[in-house]
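Every protein chain of the complex appears in place save one, which is left out.
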Amino acid sequence: MIYSDLSKSIKELIEFHGIPKREVYLDYENSGLIIPEALRAMEEAYKFNGRGHPSITHLPGWLSYESLFKATSIFASIINCNPEEIVYTHSGSEANNLAILGSAVISPKGRRKIFVSSIEHLSVIFPAERLEERGFKLIKIPVDKEGYIDLDFISEHVDDETLMISVGIVNHEIGTIQDIKALRDITKDKNKEVLIHTDACAALGRIKLDMKELDVDLASFSSHKVYGPKGVGALYIKEGVKLEPIIYGQLSTQKLWPGVENVPGILGFSKAVETIYSNFTEYKSKMIELRDMLINSILNNIDHTLLNGPYGDKRSPDNINISFIYCEGEALTVELSMNGIYVSSGSACTSRVLEPSHVLLAIGRRYEEAHGSLLMKVTPFHTKSDMEYVLEVLPRIVNRLRSISPVKPSNR
Amino acid sequence: MIYSDLSKSIKELIEFHGIPKREVYLDYENSGLIIPEALRAMEEAYKFNGRGHPSITHLPGWLSYESLFKATSIFASIINCNPEEIVYTHSGSEANNLAILGSAVISPKGRRKIFVSSIEHLSVIFPAERLEERGFKLIKIPVDKEGYIDLDFISEHVDDETLMISVGIVNHEIGTIQDIKALRDITKDKNKEVLIHTDACAALGRIKLDMKELDVDLASFSSHKVYGPKGVGALYIKEGVKLEPIIYGQLSTQKLWPGVENVPGILGFSKAVETIYSNFTEYKSKMIELRDMLINSILNNIDHTLLNGPYGDKRSPDNINISFIYCEGEALTVELSMNGIYVSSGSACTSRVLEPSHVLLAIGRRYEEAHGSLLMKVTPFHTKSDMEYVLEVLPRIVNRLRSISPVKPSNR
Amino acid sequence: MSSRVPLTYGKKVIELFKNPKNVGKIEGANAEALAGSLACGDMIAIYLKVDETSDKIIDAKFESYGCAANIAAASILTEMIKGRNLSEAWKISWKDVSDELGGLPQVKYHCGVLAVGALRRAIRAYYEKRQKPNWLPKELSQEERHALEEEKLMEILAKRSQK
Partner (left out) sequence: MSSRVPLTYGKKVIELFKNPKNVGKIEGANAEALAGSLACGDMIAIYLKVDETSDKIIDAKFESYGCAANIAAASILTEMIKGRNLSEAWKISWKDVSDELGGLPQVKYHCGVLAVGALRRAIRAYYEKRQKPNWLPKELSQEERHALEEEKLMEILAKRSQK
């Protein structure tokens, strides 16, 4: 479809849709608000530091460098690593690509096996699949019904030929919190050269992260996922671990990603992380309260619903993923939108590919279960009253769509 | 050097340096101010649109999409192309990498020659050199003393095996404005399949750009180079030209660069371009006036100076690049900084590599000429009085450094 | 999740999605058929009441499991066929449905296909025990074939993923 038609039809749609009286935004799987403190930090940088960029032979450059240093030190101390171990990219997807492709470029001969869990983000799976085309052996680690990776599989299959393992610490769709330390110990026990990468994009701000304790080699982060500005990603690279750039050009303070640093964005990112973690205990229990309010009420009050991912403490505080059987997810999201509730779905109808969410299929959900899934993520900034509104609207919509359907819960 | 030492020494330096009473920032080769209108557009997007991101099944997503569409249409109409022909990356470096590597990935058998001019930006040269390692043949197009590419060389060497040619329309260091149309005609005359790429990062906002008239296949842009926010690049891809992604993950409205779009950044970028081009005639003559004021006065009043790049109309309106023989560039930049004047240099001392600017060497400058070069870029927002201040300070500094030197202009 | 396709539904689609016409079964329908499946995430049932002498469609209803476009397509199709002869109804293509909806986004063409597929199956079902007219082709039409292919593909995929 060409742009002008697209624009016309979207305008029509927006107009017809109207602005709902009440709005609750829960599509944090995609993107969401920016913390005001983070926005302010970025604005100030644009006004005062933004002119310069680090590492130049003049005062604004030194000032920029100093602010970049401070921001990185704050972020590093929160995730307990050295600031030298952080490199910035422009997104979480880029950090994942750098981790996977950048390790492979300089992989020693005979180390051609790459393990990724079957529920990783596409920015981990796709680069790994590219490597497969280039002669690497890609092994997908199976997961159980709650999304936990099979640690026995790892201890059986990791060998001298293994180059790296990539498993996200918090799954972005079903909120499973993996035991990365156990994964690490089992892996290094078989072959201590294996690089351990964890995609921590969905974890930052949701659980405490301690690089020293996790003792992984590589970890990816995304600014907008932790309510920071867009245009910033970060990769933790443990001291001594070697990577090669995958994009080429002028390097500066960022030794692995070329181009002028997004200093204002980085300052905003660091401020977002700082804000969240200085209120972490409160924010975490707030999220858990809201999450469980939604999960419990939906499972108790709407028939034929299934929680995707684990229940309770082993689940990310922000994550609600529920399948509404006999409902199709896209129809749910659109009707919710018309009621001011903004969520996403694992339905094939909302994806570019024919198939529904690979994560839901990997944990053994049937197609119709995956099609009927809704993903909602709460933030510390939501309220109980937001949840009450969702719980008021959602059952009505589910009922209406089920009433239209040729397959009813009863006649199956 | 470790971060904490670095930070300590930078802090000391900043303190010792002090804030100069008068400041003139001219290091636009690296990065510079943001236009207030662009900052505002970005802030508003973060407040209203930023939550959503385009192409989702809900209202904030549609609103984001609509704003992204509008911003892209404005940018596209200014450079005279269709909005469908624009894809966004996060930097100019990424756009250049995508153009070069993304074409090579799907290059037909037997089309393995790549031409780049010898004065391209490193984010063009480095990916091209990577391709050379992967079996492509890289040919560097020679340039004359003013930086003009040798068109005869192209008509002699382009053949059936040629895949692409990359020549920046405005050189970032010496301001040479190439005749891209002539390059295109000569190339397509030899082989009409050859892809023509032009790095337009240093051109946007400085000269008028018309994609239909230039009739190139690919053109790269960088937001912060046109006084927009950092974290946004763009690639023009002529309808029908095929590229492959070089970073892998979730694609969305951006069909070649994965990850959530930096919508607020893109809105800021588009607003910056719009602001510059709606005042273009005025801004251009302003820049030319300031540029020529600096160039003429320096060449006339300081001995042993050389203009790098062409003089007059064939030079980018913003670019001043002059070699001060018997002076070393880094020393110049540092002392200028202490006087509040912020510039960059082509000296080896200010680069990571041992050698001075490859651009200056390519136009035939000797090492000592390159070491003594200063690069200054004016904007429409500078004043005559800024230039007067530079012209007052600069001769004094040049004289002092020359007086310390063991090699004096006289004893050579 | 992978929800990143611009869904540029026109006003008409959303309107019919919110307030679909002709939802439900028909008491004493003399033809009905199903296309799609739960696994596809797309399923349409069409119910017809046909006048036995004139072959005119007196009433048409639908049930749908699927996205907004799916519901809208089924709804508008039932409106388009009411009062028409079966032979006229047969001629309606997925493109006609899409046009009537003000244009479907490309990723949603299959919704129109599925609705027409269900209708044509219902028409075939009607003639199952009756004299087949000349205009009714023996071979599957494009829409019926596509519906069948989608169903089969999904069966395979679904089986594979359950292993």
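Letters are used for the chains, namely A, B and C, taken in the order the chains are written, and counting of residues starts over at 1 for each.
In this section, a contact is a pair of C-beta atoms (placed from the backbone, for glycine too) under 8 Å apart; a residue touches a chain by one contact, two chains touch by 3 or more.
The shown structure was predicted, so the numbers you read here are calculated from the model rather than taken from an experiment.
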Of B:Val116, B:Ala331 or B:Val398, the residue in touch with the unshown chain: B:Ala331
Touching the absent chain when the full complex is considered, from B:Val232, B:Ile246, B:Leu375 or B:Val393: B:Leu375
From B:Ile74, B:Leu138, B:Leu361 or B:Leu391, residue that would touch the chain that is not displayed: B:Leu361
Chain B residues touching the omitted chain (full complex): 1, 5-6, 9-10, 12-13, 15-17, 29-30, 122, 173, 326-331, 333-335, 338, 344-353, 355-357, 359, 361, 364, 366-368, 371, 373, 375, 401, 403-407
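FYI, only the chains that are shown with their structure count from here on.
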Most distant chain from chain B, judged by the mean position of its C-alpha atoms: C
Approximate Å spacing (C-alpha centroids) for the pair chain A, chain B: 33
Residues within chain B bordering two or more other chains: 56-57, 65, 250-251
Junction residues of chain C - those touching two or more other chains: 2-7
